[in-house]
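Worksheet for the structure shown next.
With one protein chain withheld, the remaining protein chains of the complex are depicted in position.
Lettered A, B, C and D in written order, each chain numbered from 1.
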Amino acid sequence: MGIKEYCFKKSLWVFHIAASPCNNCDIEILDCLTPRYDIERFGMLLTGSIKHADVLLVTGMVNKKAKKRVKELYDQVPKPCVVVAVGTCPSSGILFKESYNFAGPLDKVIPVDVYIPGCPPKPEAIIAGIVKFLNKK
Amino acid sequence: MGCLLGLVPDKARGLKGWISFIFLCVVFYFSLIVFKMENSSLTLTYPVIGSLSKFFHFRIDPLSKLVVLFIGFFGMIISLYSLRFVDGGLDYKGYYSKFLWTLAASFGAVLSDNLITFTLFWGFLGLTLYRFLRGSDERSVAAAKKSFILIGASDSILIMGLGLLWLKTGHYMISGMKVTLSGEVSIIAFLSLLIASLAKAGAFPVHSWVPDYTQAAPGSVSAFLPASLDKLLGIYFLARICTDIFILTPWAKLLLLTIGSVTIITAVMMALVQHNYKKLLGYHAVSQVGYMVTGLGLGSPIGMAGGLFHMINHALYKSGLFLTAGAVEKKTGQVNIENLGGLSTVMPFTFLSALIFALSISGVPPFNGFVSKWIIYQGIIDFGKGFSLASHLWVIWLGSAVIGSALTLASFIKLIGGIYLGAKRSKFKNIKETHFLMSVPYIIIALLCVGFGIAGTSVILPELITPVTGPFRFIGLWESQTVGILILLGILLGVIIYLMGNIKKIKTANNFIGGEYPAEDIQYPSVEFYKTLTDIKPIGWIYQKAREKYFDVYDWGKKIVLWASHILSGLHTGVLTLYVVWTIISLGLIILLLL
Amino acid sequence: MKDIVGHLKKEFKSQIIEVYTHNAKRIYVKIPREALVKVAEFLYKKARCRFAIASGMDTRDGLEIIYHFSDDAGSGVMINLKISVPHKDPQVESLTCLFKGAEWIEREMHELLGIKFKNHPNLVTLLLPEDWPKGVYPLRRNYKNE
Amino acid sequence: MNEKKVVIPIGPYHPLQEEPEFFKLYCDGEIVRDVVWESGYNHRGIEKVCEGKSYDQVTFVVERICGICSTSHPFAYVNAVEDIVSIDVPTRAKYIRSIIGELERIHSHLLWLGLAGHFIGYNTVFMWAWKYREPILDISEMVTGNRNHYAMFKAGGVRRDIENEYIPEIRKVMNKLKPKIDLFVGAVMDDPVIHSRTKGIGVLTKEDIKEFHALGPTARASGIAIDVRKDDPYAAYPLVKWKVITFDEGDVFAKVKVRLLEFYESISIIEQCLKGLEKEKNSPIEIKIKTIPPGEGIGRHEAPRGEVFHYVRSDGTNRPIRHKIRAPSFMNVPTFRASCIGQTVSDVTLILAAVDPCYCCTERLLTLYDWETGKKTMTFNDLIKLSHAKTARVMKKR
Partner (left out) sequence: MIKTIIHFLVFPGFLFLSVAGGFVSWFDRKITARVHFRKGPPLLQPFYDFIKLLAKETLIPKNSSPGLFLLAPVISFTATILAGILIILPAFGIESGFQGDLIVIIYLLMIPAISLIFGALASGNPLSSLGASREIKLLISYELPFLLTLLALVIRTDMSIKIQEIISEQKLFGPFIGSFSGALGFIVMMMCVQAKLALVPFDLAEAETEIVAGAYTEYSGTPLALFKITRYMLFFIMPSFVVILFLGGFDFKGWNIILSIGKVLLIALLITLVRNTNPRVKIKAAMKFFLVWMNLFAILSVILAVLKY
C-alpha cells in the first residue's frame, strides 16, 4: 500500500448527492458531522464542490430528471472516487416500478461501490459502511 | 539634428504605412544616435529664416535624450502595429502623415531649448491630437472638442506663463533659467506652466479629456498619444519645470505631492466602475500620472529617478494595453467589458501580453511597474526625513500610492477577467488571434516590461535614469535578479509538485454549477464586481456626483462660459464700435496685468 | 361557520348546484366552472378564507377540481368548491388573478392532469422532467406506467 | 426583463440545501432582482403511488414523503381517514400522537436552527443545535424504535404505546433541554452580528402572506396567527394549555424568534401530555376500523413548517381513489418571489433557508416503501450486518 492510498483513506472528502430523497438519509448524513458522531475524526469532511470530493453519497431513488444530473456529476468527480448508495432507495428498485417518474436504481445509472441499506440507515451505519469498504480495499 | 527635423515633414507625405514604418525605423535609429551623443546644445541656422534662427536653439542633455529615445521607439512600434490596424474601413485619411507630423513636433518640443519654439511645437501637438480624432459620430467629435479646448486653454495659460517668465528673467532659454519661486509673478508663472504640463500629461484637475479621448479614439491613436507621447512630453516638461526652470520650494512640493496623491486615488476610483474598457484604460492613464507627479514633486534625485522611470514604464505598459485593447476591439467590435468574455483561449498572445501589462501597471513584483513604484516609495520614505510640512505628511503620500496600486490591481482584475477569462460567448467562437504584425508590437513591449522589471535596478537605472538625475543612494535594497531567480525557483517547485501529483491524468470536465448543465445565461461577469462599492453611502454619493460631472474642469468651464455668454449677450448691440471698445479695454487690462 | 354558507347561498343562489356537509367542519359546494372566480373571490375577499390547496382528480364524468378554502377565524371550517371539467375541453379560469398562491398548484395540475388554466401567467412545467412526452398526464386514469 | 441580468445558480446539488433544487438568481451586482425556481429533481409521484396502496399501507408511504417531518404526513392522513369514517380515537392515543408530534417539532426546529447557523457560517450554532437534538432522537428511538420514520400512526389510533416506564426518561430529557434552549435564546437574541444578518432581511408583510397563503412559522412571524392546532383542534391539543406565538416584523429574525419560543410551548405541551398519559393508564390505544365507507375526508396537522393538508377520497374499496397531499413548503416557497427581490445574494440564501423549505414534501416524492423497515424497525446491529453482507458481496464481485 503506497503512501498515497494510505492518505486517501485517511482523508475522505464527502460530497452528498440527493437524487430525489425523502430528506431523512440526508439529515442522517449531516448528523455524521455533528458532535456525537464526528466523522472528522477519520479525516472526513463534507465538501460543497464536487471537484473536491472523494466519496459520493447518493441518497434517494433516482428520478427521471435527476438521472442526467447524477450522471453529469459522476463525470465531474476527480477519480479515484467511491460511490456509496445510502439508504434502501438507491440500493434496490423493487417498488419503484409503481412510480411514473422512476429512472432505475442507482447502479443502473452510475457504478456503485458500497450499499448501505436502511430507511434511514443510522449515522453509525453510514460511517461503518464507508470505513468497512476502505479497509477491504 | 536639423537634417532629421527637416526630413520628417517632407517624407511624411509618403503616406503609405510601410514607407513610414521603414522611415520610423530610421528615425528610431537616429534617436538611438541622439541618445549616444554627447551633451551639447546647437543652434539651427537656416539662411531662409535669417534672424529668426536664434529661436531654433536645441539642446541635448540626458533628459531629452531619454525622452527622444522612447519617442522614437514608440513611433516605430506603433506604426508597425498600425500597418494591420489601420487597413479597416475606418476613416483614416492622412493617418500616417498626421502620425509623422506628431512625431516630428514632439521631437522638436523635446529638443528645443527655447521656450518660444517649445510652445510652437507644443501647440502643434494639441492640434494633431484634435485632428486624429476627427471621427464621424457625435461622441468622438465632442471628445475631440473637449480635449482640444482643454489643451488649447492650457496652452494659452502656458503662453501667459511664458510672458511672465520673460518678465522675470528677460530670456527664453530653458537652460540657465533657474527661477526661485518667490514673488507673485514667478508663482503665477510656475502655476501656469504647471497647468500646461499637467493638462498634457493628464493629471487631476485637468485630466478629464483623457478618458473621453481614449473612449472615442481607435486603439493605436490612444496608445500613441495619450498613453505614450503625451505622458512623455508632459512629464518631460514637468521635469524641466521642476529642475531647470524653477527651483522648488517646500510649498510647491506640497502642491505637487497633493496633486499626485489626489490624481492616483480619484482616477483609479473612477476606473473601478467603468464598463467601457477603453475608458477604463483612460482613467488609468490619468491615475498613473499621479505617481510620476509624486516622484517629481519630491524634488530629490531618487524621486526624480522614480518619476522618470515610472514615466517610461507607464508609457510601455499603457501603450501596450491600448494596443491589446485595440486588437480586441478590432476582432470583436465590442467596447463594453460585459459583452466580452473567454477570449483567452482564442487570443492567447494578446491575453498573455495584456496580463503582463496589467500586472505591471498594478506594481506586482517582479514586473517593471513595481520597480519604479518601489523607487518612488523609497523616495517618499527618504523625503520623510525632511522638516517641511510636506515631509511630515509623507505617510499620506506613501499610503495613497500603495492603496492606489491595490485599487489599480482591483480594476485590472475586472478588465482581464471580463475580457479574457470566464465563459466564452458563442458569438466569439470564430475569432482568431490577431495578425502577427499586430501582435508582435505588444509582445515586444511585454517582453520589455518583464526585462525592465528583472533588470530594473542593475541595468536600466544606471544606463537610462542616473545620467539624468545624478547619482543617488537607495535606502532599501531590491535585488531584482535575486528575486527573479527565486520566483523562477518557486515556479519550478510548483511544477515539481505538479509532477509529483497526478498530473498525467488531466481531464476536462464541465464546470460545476450544482450539477446543472452549464447554460450561456448562467454566468457572473466581472463587470458586476464593484457594484457593492457604489452601494456604500458616502462612496456611492461621490460616484453619483462624478457621474454628474462635478469634478470635471471642462464642464465647469463650459457652465461658466455659457453663463458668461448669457450675460454678455445682453451687451450684444451689433454696433461695431462697441466691440472695438471692449477689445481695446480688455487688451489694456491684459497689458496692465503683464506689466 | 354556517354564516359563510348562508351568504354564499344568498349571493350565488342560481349558480350553486349542490351543498352538502360531511360533518360540521367540512362543507362541500358544487358550482359550475364559470362561477368559480366569483365564488372564490367572495370567499377570499369577503369571507376572508385562506386558500389551502386545490386537488384535481380524474373521475369517470370528467376532471374534477376541488378548491379547498379554510376559515381561519377559529372555526376550523373548510369550504370546498367543487367544479367539474369535461375531458374534451379541460379548461378553467385561473385563480392567479385573485392571489399568487394559486400559481404553482395550477401549474402542477396542468402538467399532471392536463387541465388548461386560462390567464395563467406562467403555465410551464413544475415537476416533470424536461423530456417528458407531451400530452401524457400521469394522474389521468388512462395513464399506464411503462 | 431578465435579459441583461446576471444569473447566479443556486443548486440543484448545492450545499445550501439537502434536497436538489435549482434557483436561478437574476442579479444586479450582488442584488437579486428576480428568482426563478426550477424543480422536479425531487418529484416521485407519491400521490399516484398512494392510490395503489391499501389504507393501512398508505401511512407508511406518506411517512416517507419527508424525513424530517415524518409524523406530520401520517398524522394528517389518519386525520383524513378518521374524517371519512367519522370516529374519535381514544384519549390515550391522542396524547401519544401529540407527544410524537411535538417531539418532532422540537427536533425539526433544532435542526433548522442548526442549519440556519450553518448557512450564515456560524458552524458552532450548527454543531451545538445538533448536539442537543440527539437526545430527542434518542427518546424517539426508545419509544418508537427508530430515529425517524416512527411508524407510530394508524387510522383509529396508534400502533405502539408509550410504555409507562419511559415517561420519567422523557421528562428528564425535556428538563435538560430547557436550559439549552435558554442558552440559544440568549445567544441568538443578543448577538449583534446575528442581528445585522437577520433583522430587516427578507421581510414578508401580512399582505404578502395573504397573497401567497403562506403557513406556519413563516406566517406567524408576519403577525398572522395561523395554527391548525388552535383553529381546527385535533388530537390532544384542545386538552392542553399553550399559546400561538406570533411576531409582527416578518423578517428572518422574527422567524428565528418564533421557532425559538415554540420550543417552550412544545416542551410544555409534552409535559402536560405526559401527565395526561399517567392519568389514562391502561386505556386502549386504538379503535379498529373495519371498512372505510365511500366519501371524502380532509385531514390537517400543524407540522413544524406549517399546515399539512391531506385530502382522501374513498369509493368503499380498500384503497383510496385519490389522495391529495399538500405540504406547507408548497405554499411557503413561492413567497421567495416577494421576499428575495432586492436583497443580496448572501441574504437570499438565508431567506431561502428561513422558510425552512422542504422540497421533498413540496414535490411529494415516493421513497422506497420497504415493508421490512417500515413495519419492524431494524436495530443498529442488523443494519451493520446487512451493510457488511452487502459490502462483502460487492467485494466478491470485484
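Rule of thumb we're sticking to: a contact is a pair of C-beta atoms (placed from the backbone, for glycine too) under 8 Å apart; a residue touches a chain by one contact, two chains touch by 3 or more.
All values reported here derive from a predicted model rather than from experimental measurement.
K.L.:
With touch defined as in the header, list the contact partners of the absent chain among those displayed.
P.N.:
It touches the following shown chains in the full complex: A, B, D.
K.L.:
Where the complex has a chain not shown, which of B:I33, B:L167 or B:A406 is the residue touching it?
P.N.:
Checking the options B:I33, B:L167 or B:A406, the one contacting the hidden chain is B:A406.
K.L.:
Could you tell which one of D:E21, D:E38 or D:D347 touches the chain left off the display?
P.N.:
Of the candidates D:E21, D:E38 or D:D347, D:D347 is in touch with the missing chain.
K.L.:
Hey, which of D:V35, D:V58, D:A80 or D:I120 is the one touching the hidden chain?
P.N.:
Reading the full complex, the residue touching the unseen chain is D:I120.
K.L.:
Just the residue numbers, please: which parts of chain A touch the chain that's not shown?
P.N.:
Where chain A meets the chain not shown: residues 3-5, 7-8, 10-11, 34-35, 38, 40-41, 43, 47-49, 51-52, 54, 76, 78-80.
K.L.:
If you put the missing chain back, which residues of chain B would it touch?
P.N.:
Contacting residues on chain B, toward the hidden partner: 342, 344-345, 348, 351, 355, 363-365, 370, 374, 377-378, 381, 384-385, 395, 399, 402-403, 406-407, 409-410, 413, 416-417, 420-424, 475-478, 482-483, 485-487, 489-491, 493-495, 497-498, 500-503, 505-514, 518, 522-526, 528-530, 532-533, 535-536, 539.
K.L.:
Please give every residue of chain D in contact with the chain that is not shown.
P.N.:
6-9, 14-16, 30, 117-125, 127-128, 131, 191, 193-194, 196-197, 344-347, 349
In the analysis below, only the chains that are shown with their structure count from here on.
K.L.:
When A-D is set beside C-D, which has more C-beta pairs in contact?
P.N.:
A-D is joined by more C-beta pairs in contact.
K.L.:
Using the average of all C-alpha atoms in each chain as its centre, how far is it in Å between chain C and chain D?
P.N.:
About 26 Å, centre to centre.
K.L.:
Taking each chain's centre as the mean position of its Cα atoms, how many Å separate chain B from chain D?
P.N.:
So the centroids are 65 Å from each other.
K.L.:
Out of chain D, which residues touch more than one other chain, so two or more?
P.N.:
Residue numbers touching two or more other chains: 12-14, 20, 40, 43, 45, 48.
K.L.:
What parts of chain B, by residue number, touch at least two of the other chains?
P.N.:
Residues 515-516 of chain B touch two or more partner chains.
K.L.:
Please give the residue numbers of chain B that touch chain A in the complex, ascending.
P.N.:
505, 507, 509-510, 512, 515-517
K.L.:
Under the touch definition given earlier, write down the residues of chain A that touch chain D in their complex.
P.N.:
Residues 16-28, 30-31, 33-36, 46, 48, 50, 60-61, 63, 65-66, 69, 73, 87-89, 91-92, 94-96, 98-102, 113-122, 124-125, 128-129, 132-133, 136.
K.L.:
Would you tell me which residues of chain D are touching chain C in their complex?
P.N.:
Going by the criterion above, the answer is residues 39-40, 43, 45, 47-48, 83, 86, 210-214, 226, 228, 230-233, 295-298, 307, 309, 311, 313, 321-322, 324, 326, 330-331, 333-334, 337, 363.
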